[in-house]
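Below you'll find the structure I mean.
With one protein chain withheld, the remaining protein chains of the complex are depicted in position.
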Amino acid sequence: MRTLCLLVPVALAFLAGCEPDPGAGKTRIRYMAWGNPEALDLEQRLCDEFNARNPDIHVSFLKVPQSAYLNKAIVMFASRTAPDVVRIDHFNFPSLVRKDYFLNLSPLIARDPEFKSTDYFPATLDEGRYKGDIFGMNVLFGAILIYYNKTMFQKAGLEDPYELYRKGEWTYERMRQSAIRLSKTDQNGRPTQFGLILPPWPLTVPIVWAFGGEVLSPDMTQSRLDSPGTAKAFQFLTDLRWKDKASPTPSQAANSAFPFESGKVGMEFNWMGQSVRYRKVATSFEWDVVPVPRGPAGNPTILKGNQLVIYRETRQPEAAWRFVKFITGDYVERLLYVQRRRSFPTRKAIAGSKEFLETKERPFNTKAFVDSIANGRPLPINHRWGEWTNASNAEIDALFSGRSRNAKAVMAEAHRKAAKVLADEEGF
Amino acid sequence: MIGRIAVYMLLILGAVLFSVPFFWLVSTALKSSQEYAADPGALIPKSLAWDNFGKAWTALPFPRFVANTVFVTLICTVAQVVTGSLVAYGFSRFEFRSRNALFYTMLATMMLPGQVTMIPVFLIWRQLGAIDTFFPLIIPAFFGGGAFNIFLLRQFFLGIPRELDEAAMMSGASYLTIWWHILLPLSRPAIATVAVFSFLGNWDAFEGPLIYLNSPEKYTVAVGLRMFQDSFGTNFEQVMAASLVHILPAVILFFCAQRYFLKGINLSGLGGR
Partner (left out) sequence: MASRLARHQARWGFAFILPWLLGFLIFTAGPMLASLYLSFTKYDLHSSQWVGTENYRRLFQEDPLFWKALDNTVRYAVFSVPLGVIGSLAIAILLNQNVRGQRLFRTLFYLPSLVPAVASALLWQWIFNADNGILNTALGVIGIAPIEWLQNEQWTLPAFVLMSLWGVGGGRMVIFLAGLQGIPDSYYEAARIDGASPWIQFRRVTLPMLSPVMFFNVILGVIGSFQIFTSSYIMTGGGPNNASLFYALYLFRNAFEYFKLGKASALAWVLFLILLVLTFIQFRMSKRWVYYEGATS
């Protein structure tokens, strides 16, 4: 009984909330984004900065764990309790935008004298387009490039990949040779070092393009997984693992036995944003970046960002738009991409600025960043991405798990499955 | 004698089998990032990175999360045990026309996967204005506390002979008196079981807090733990450290709850049957 009496006031205290209300009397908007604790701290700082600069608005930040982010976002949108400004991964944007969850930003843009579309890289704005209008601004934009272990290359007497790139000799064949040379086993035959970690889907797409293959048709409605270049690309990767043994098998790579930061891997395809983490954990060796190698059809890489959207039924569209402009504006981009070097700015001026190009922290080859963006194509994400990629990847998995070494046959089957999904009448 | 040796051997073998992976968890929690990257499988860390716990604890406002979780869990556990045993009493000791139909309906609620009712249930709470409060997490505990607990207690109650009930009724005891003074004491292990499960279920609950709580200061430990994961690499060591801290109260609770499982406390009133 006594404990119950104790609980009641505690309960009331909890339910009422113990802190004074900082947003009293102001226009309130809510903002939601994901990240690890440091990233979330950063977002909170940005919100605080915005609140300081805009005393008539108060932004409160909803922190959500990334692995459950989509789940929560969907429940919020479906129940019409969504926050005013939400960050949406581009993997999900095409499917969510057509549910009328997001506010059309084009009218806001047209009305706004401050906003200039030409400030931004066209690719970043195009990502957020739906039926011609802009429904999201771009954040955490970047491309795929190769992280390489400089120290390992030097020790093996191999030429630095970035030097090769500058000379125009950084091809997939060169990469393969380097990977083979860098892969070592000990006297018991156990691998101690690998040249390359095979990229997981969708980081394999640059390789597909480089070999002249395609993934989807230009209008993103049909599968092109059966194109000859695609099969060639996957055969290249399959052989790299099983014939050249330059890449760990799934069981060898399991449990993070060979992460890049362990220093036991020569090269890795990864997003620009990873550099933040590698700066912290890859400290026992020198590393840097180089754009993806050149294949018979060039060296395109994939571009992908995330959309910052405004909830369509927001009660504060103007305030929300001011916040969105702030996050994609000069101050924040300078802080995130120049100071913190998180990935790549969406504003051209920042990307071209001296402060961005000259850096005291790894990776030093910032031109690799710039060139990758220039050579990038958007990752073909359509609104059925999850479904058709699950179907095709279940097949493609055979190549990487060793069940089959014949990329042509596997890709034909993967194409069949993806095509079936894409052709199915929607909604069923 | 041989029997006892065999028992001890089996116990030790089993205990080792079951707890070794758990100790890997502990050892991972004590490794530094570099050490984990270098040798993730090692059972004994070379150096004890106690600051993993510190980092895990301070990276997010865990004390606040723990307070929230304790609050929700305590209320729910008490409510679930009380209302659950009342409902189980009804299903096991009484006959009324709709009893079986309602009992099967209750069981049936466990058979529909929760994902498809998640949004409709959320909409109900939204109508009640309870989003971003603890109410959606606490209130259901007062309505019987879930089919699992009710079914379990019903099975236990059905195993208790009715002689005591009948004797008490003849002395004029009310149904509630029988429930409180006879059934509950006789089912101490079952009640302890339900209490422990209830506690653990609420302590670990993730989906509910995730979708119903918006303000970070209301988050529970389970949600906070998940926040460690991100797309730019998981700090396994810190995840393990945070997991350990999360598990610790549960381990202590379980260890202490054992005293309700001592043989011989029960059915002392029925000697000589």
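For reference, chains read A and B in written order, and residue numbers begin at 1 within each chain.
Heads up, the rule we're going with is that a contact is a pair of C-beta atoms (placed from the backbone, for glycine too) under 8 Å apart; a residue touches a chain by one contact, two chains touch by 3 or more.
These figures come from a predicted structure and were not determined experimentally.
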Residue among B:F53, B:F134 or B:F157 touching the omitted chain: B:F157
Kindly state which of the options B:L30, B:L60, B:C76 or B:A190 is in contact with the chain not pictured. B:A190
Tell me which residue among A:N71, A:N104 or A:T283 touches the hidden chain in the full complex. A:N71
Could you list which residues of chain B touch the chain missing from the display? 4, 7-8, 10-11, 14-15, 18-22, 24-25, 40-41, 83, 86-87, 89-99, 102, 105-113, 115-117, 120-121, 124, 140, 142-144, 148, 150-152, 155-162, 175, 186-187, 189-190, 192-193, 196-197, 200, 204, 222, 225-226, 229, 236, 239-240, 243, 246-247, 250-251, 254-255, 258, 261-267, 270-273
Where the unshown chain meets chain A, residue by residue: 70-71, 74, 77-78, 95, 98-100, 190, 249-252, 254-255, 257, 384, 386-387, 390, 394-395, 397-398, 401, 403, 426-428
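We take it that only the chains that are shown with their structure count from here on.
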Listed in rising order, the residues of chain A that touch chain B in the complex are 7, 10-11, 14-15, 17, 19, 30, 34-40, 60-68, 71-72, 75, 78-81, 83, 255-257, 259, 261-262, 273-274, 276-277, 281, 283-284
With touch defined as at the start, can you tell me which chain B residues reach chain A in the complex? 33-34, 37-38, 40-41, 59-60, 68, 71, 74-75, 118-119, 122-123, 126, 131, 133-134, 206, 210-211, 214-217, 223, 226-233, 235-236
